[in-house]
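Please see the structure below; I have some questions.
A single protein chain has been omitted; all remaining protein chains appear in their positions.
For reference, chains read A and B in written order, and residue numbers begin at 1 within each chain.
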Amino acid sequence: MRTSRNVERRTILKAAGATAATLGLAATTGCGGDSGTSSDGTVTIRYAWWGGEPRTIAMKKSIALFEKKYPKIKIKPEFTDYLAFWEKFQTQASGGNPPDVFQNAVTFLRKYDKRGVLMDLKTQADAGNLNLENFRNGVLANGQVDGKQIGIPVGANTMALVIDLNAFKKAGVEAKFGWTWDEYFAALQTIQDKLKIAGDTGYFTIMYLYDLYLRQNGKAFFTDSDLGFTEDDLTQWWEDGYKRVKSGLVTDPKKIEQVSPKSGLSAGLAASEFTWDNFSIRYQGEGESDYGLAPIPTTNGKDTGQYLGSLMLSAFSGTKHPKEVAQFIDFMVHDAEVGKIMGYDRGILPTTEQFDAFKPTDPNNKGVAAYEDEVAKAGVLGKITPHPSGADVIEAAFLRIGGEVAQGKTKPADAAKALFGEAKAAFAG
Amino acid sequence: MTSATTPAVRSGNERRRTGSLAWHVGALLLLAVVLYPVIWVLGASFKPSKDIIASIDLLPTEPVWANFSGLADGISGISIGSFFSNSLMYAGLAVVGVVISSSLTAYAFAKIRFAGRNLLFTLMIGTLLLPYHVLLIPQYVLFRNLGYIDTLVPLVAGKYLATEAFFVFLMVQFMRGLPRELDEAAKLDGCGHLRTYWSIVLPLSRPAIITSAIFTFINAWNDFMGPLIYLNTPEKYTVSLGLMMFRDQEGISNYGSMIAMSLVALVPVIAFFMAFQRYLIDGMATSGLKG
Partner (left out) sequence: MTLVKEAPARPAKERSAAPDAGRRGRRRENLAGYLFMSPWIAGFVFLTAGPMIASLYYAFTSYNLFTPPRWVGLDNFTTMFQDPRWQKSVEVTLKYVVVATPLKLLLALGVALLLAQKRRGQALYRAAFYMPSLIGASVSVGFVWRALFSDDAVVDRTQKIFGADVGGWIGNPDYVLYSLVALSIWQFGAPMVIFLAGLKQVPQELYEAAEMDGAGPFRRFWNITLPMISPVLFFNVLLESIHAFQVFGSAYVVSDSRCGPADATLVYTCYLYQKGFKESQMGFASAMAWTLVIAVALVTAVLFWSQKKWVHYEEAAK
């Protein structure tokens, strides 16, 4: 059986000719197109990230600083927006040609670790090329998987509730630390009654918010290899959510689609929305009102279930220049000047060197800093939720199936069942 | 019909005039519907960036120039002109490749009787049927191993090798429609296939060739997936990739400049279309050939 399978595979590959045969090589050889060493010993490494223009300009400045300090290392920047970045990365990585260093997120860590794309940076740390000290609030753990350090955090962020300050004021309601879900929804009800707008844009399709809710109840969205809740849990969560869509407390999902890519909150369709705190700058840019960060509602009046998440830098396991790659990452997360240049664009700066060097002056950065400070002081920060391989697929499925519930197209119980089915396939993939 | 009396002529003229009026009214009405979205985009490019998304108004209340003037500064340190010249290079090379390789191939299918023609024709049609997404990664690996990543080669190689079956098939359909007497006459005159191809079939297939050229230009100009995957250096990005750089899922997207640039990006395509469409109109003097 085994042999015939192999023979079959070989003949087919042969028939496919050079093109197909190269596929086998793709996984093993890791020669990047032009990331080589030139005759004068200058090393070029490819560095890719996603983000808008401000981030790119700051990155380019940071790169210039690095190249000044390490004249023998040249950084080749590659950048695009988030969606395009991952579309491109997937093809490059499966073609054996990902960038040497790239921006990464927790959701993708295990996925690409399982596929052998990510380098364990611990060896480089041991060799003295990368300093793993001075990370704040234990964020370094965000880049660890099975004892390997496959990502180095470049910032710390946490889930937050963004509110329309004017709407809250006009309705005479207030967001308080430690408020409960009941208090939160009661506040939304007041807003709906007084201002005739919905309270929230669709909280129950956000995987990361459900995770906080589960954590408040002693569970979590993921365990190391599975989902950390039951079908009944999710059915309940989605049933409550759909009830609130029908009563108008949560915005009609059609309306949300119609204003996208603007958020429902900045389009004035609701008074609050859950998102990551460092994304909050977009609301000022898109909307007409004033926006602020508010505490996550709780179950027991204290615990929000929050933790610090991170964007990180990861390195390609097949890079030809592991040492230089490590030196570059080290510079990007520890250099004080880089900290001043980058600011809180990717979250609160991760290391004490950078955190101490940057003092936010604009209201948005100040708001984010104050928020995370408050959360840290409240002592509610826990350990980050595990993200098994497939977490990215499940996040998308949660949003999609939750959307079907919101539209009234799928019953919550069937939807929960469907999510569990898809999760099983995603973990296996 | 037979007796050309004066009243008949006059009524014929009148009929023609009212017919012409009706034609213009009808065409303009249809155009109004078809162009409404285009006018919306044009109007949106003069709206403040904040007001573009989900705006149901056709025109801006107070037109602003900021979206266009913002383009002059480039994006993320790259000038808008660089995106345009990259796209022009890509589209230009693609057009030349498709016209040469597809017309040669089509001539063989339509005018030469060689062994295995039918099998190859079936294979060619077969390549139309496979969604290109599944070919993406094997092709990427091929070009990576050949060392052509971050160049235009992977984007245009297929164009020079007639892999765009759509155009081959389009030309085959046209060449098969050409009067058979023509190439038979050429054969009797002792013309080889190259001469017949070059001086008879190619000029007569001009509408199909111009059509293919126009489509190729537009496709290359709007191509997103190819450049995204094969081009790494932002300075080599095409317009379609440059547009995405105004988008920022985590911060403030500049939809104003995005839409302004997508309008400016239309200019070369319209120019190309206008320049070549008159050959479409002229077409060929079929009647002369027939007589």
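By definition in this document, contacts are C-beta pairs under 8 Å (C-beta built on N, C-alpha and C of every residue); 3 or more make two chains touch, one makes a residue touch a chain.
Everything quoted here is computed from the prediction, not taken from an experiment.
Asks: Identify the visible chains that the left-out chain touches across the whole complex.
Replies: A, B
Asks: Give the residue, chosen from B:Leu142, B:Ala186 or B:Leu231, that touches the chain omitted from the document.
Replies: Missing-chain contact among the listed residues: B:Leu142.
Asks: For chain A, which residues reach the chain that was dropped from this view?
Replies: Per the touch rule, chain A residues meeting the hidden chain are 5, 8-9, 12-13, 15-20, 23-24, 27, 83, 87, 90-91, 93-94, 111, 115-117, 252-260, 392-393, 396, 399-400, 403-404, 407, 409-410, 418, 425-426, 429.
Asks: Mind listing the chain B residues that contact the chain we can't see here?
Replies: On the side of chain B, residues 1, 20, 23-24, 26-27, 30-31, 34-38, 40-41, 44, 52-56, 58, 100-101, 104-105, 107-109, 112-115, 117-131, 133-135, 137-139, 142, 157-158, 160-163, 166, 168-170, 173-174, 176-180, 192-193, 197, 207-208, 210-211, 214-215, 218-219, 221-222, 224, 240, 243-244, 247, 255, 258-259, 262-263, 265-266, 269-270, 273-274, 277-278, 280-281, 283-284, 286-287, 290-291 touch the unshown chain.
The rule we apply is simple: only the chains that are shown with their structure count from here on.
Asks: Measuring centre to centre with CA averages, how many angstrom lie between chain A and chain B?
Replies: Whole-Å distance between the two chain centres: 39.
Asks: Taking the touch rule as given, give the residues of chain B at its contact with chain A in the complex, in rising order.
Replies: Counting only chain B, the residues touching chain A are 50, 53-54, 75-77, 136-142, 144-145, 147, 149-150, 225, 228-229, 232-234, 241, 244-254.
Asks: Provide the residue numbers of chain A that touch chain B in the complex, in ascending order.
Replies: That would be residues 18-20, 22-23, 25-26, 33-34, 46, 48, 51-57, 60, 76-84, 87-88, 91-92, 94-97, 99, 258-262, 267, 276, 278-279, 281-282, 284-288, 345 of chain A.
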